[in-house]
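As you look at this complex, bear in mind that one protein chain is not there, while each of the others sits in place.
What follows is subunit A.
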Amino acid sequence: MGVFAWVAWYAFRRHTAYPLASLAEAVTNTVFGFLRAYVLTALWAARPHLGGYDATDAVTFTFLTQALIGPVQIFGGLELSRRIRTGDVAIDLYRPAGLQAWWLADDLGRAAGSLVLRGGLPLAAGFLAFDLRAPGPAGLAACVPSFALAIVTGFALRYLVALGAFWLHDDRGLASVALVLSLFLSGMIVPLVVFPGPAGDVARALPWSALVQVPAEVFLGKRTGAGLASALAFQAAWAAALLAAGALATRRARRRLVIHGG
């Protein structure tokens, strides 16, 4: 196994080491799934077929977004930013392996662990309590690349935020701006189809929609054939562009690096 596969494997092991803590998080995700599902059901009772969704779509969307919170890490954060603040990043940069690829591998391992421990409960509870829309085998197959691209796009965004610490020394301000953007523009608070007119179009074109809205549409079967191809291409384009920006920022950051003390 190559070094990055080992990094991912150890990250997976680390993030599945406390399964009870992860399951506890999943319980909260599930409760929020119910709360948000009731709220959206009330809206869809007043406006059936809003944005081309029916009530079943809206409820399914809600539970799916709760299942994705962990894997996509919508609330932000990357261990790397702490290491930049403390100077431990010097050790990371000393390794004969790219900084971005290393942390991407680490994050993929984390996301896989999170998908296993935190993805199942909200969806299972949603299916038991409500009549959710389940994708067929072809739909499930389409979800695999879409969810993977959502995770990679989420990482690319968080990596850029973390690198901000090289310039700002304190990444918390940047992180809170990033949190607001990712919560609202991903479709976590309300699905992007509820956004009125042009605001919805703008939100749909931004990278955050690749985190939740687009994979959810693939899951709901709203994107098939050419629509599916364009959805995946949209996610892949943002993932590639943000990773490239991250690579560029990494090169710049190497020259910025100041290790305090020592």
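Going forward, a contact is a pair of C-beta atoms (placed from the backbone, for glycine too) under 8 Å apart; a residue touches a chain by one contact, two chains touch by 3 or more; residues count from 1.
Just so it is clear, contacts and distances are computed from a predicted model.
Student: Name the chain not shown, per its UniProt record: "Ion-translocating oxidoreductase complex subunit E", "Na(+)/H(+) antiporter subunit C", "ABC transporter permease" or "Heme exporter protein D"?
Tutor: Of the names offered in "Ion-translocating oxidoreductase complex subunit E", "Na(+)/H(+) antiporter subunit C", "ABC transporter permease" or "Heme exporter protein D", the one UniProt assigns to the missing chain is "ABC transporter permease".
Student: In the full complex, which of A:Ala5, A:Leu35 or A:Ala97 touches the chain missing from this view?
Tutor: A:Leu35
Student: Looking beyond the chains shown, say which of A:Ala141, A:Val180 or A:Ala244 touches the absent one.
Tutor: Among A:Ala141, A:Val180 or A:Ala244, only A:Val180 touches the chain that is not shown.
Student: Which residue among A:Phe12, A:Phe63, A:Phe195 or A:Phe234 touches the omitted chain?
Tutor: A:Phe195
Student: List the residues of subunit A that touch the chain left out of this view.
Tutor: 18, 20-28, 31-32, 34-35, 38-39, 41-43, 45-47, 50, 170, 172-173, 176-177, 179-180, 183-184, 189-190, 194-196
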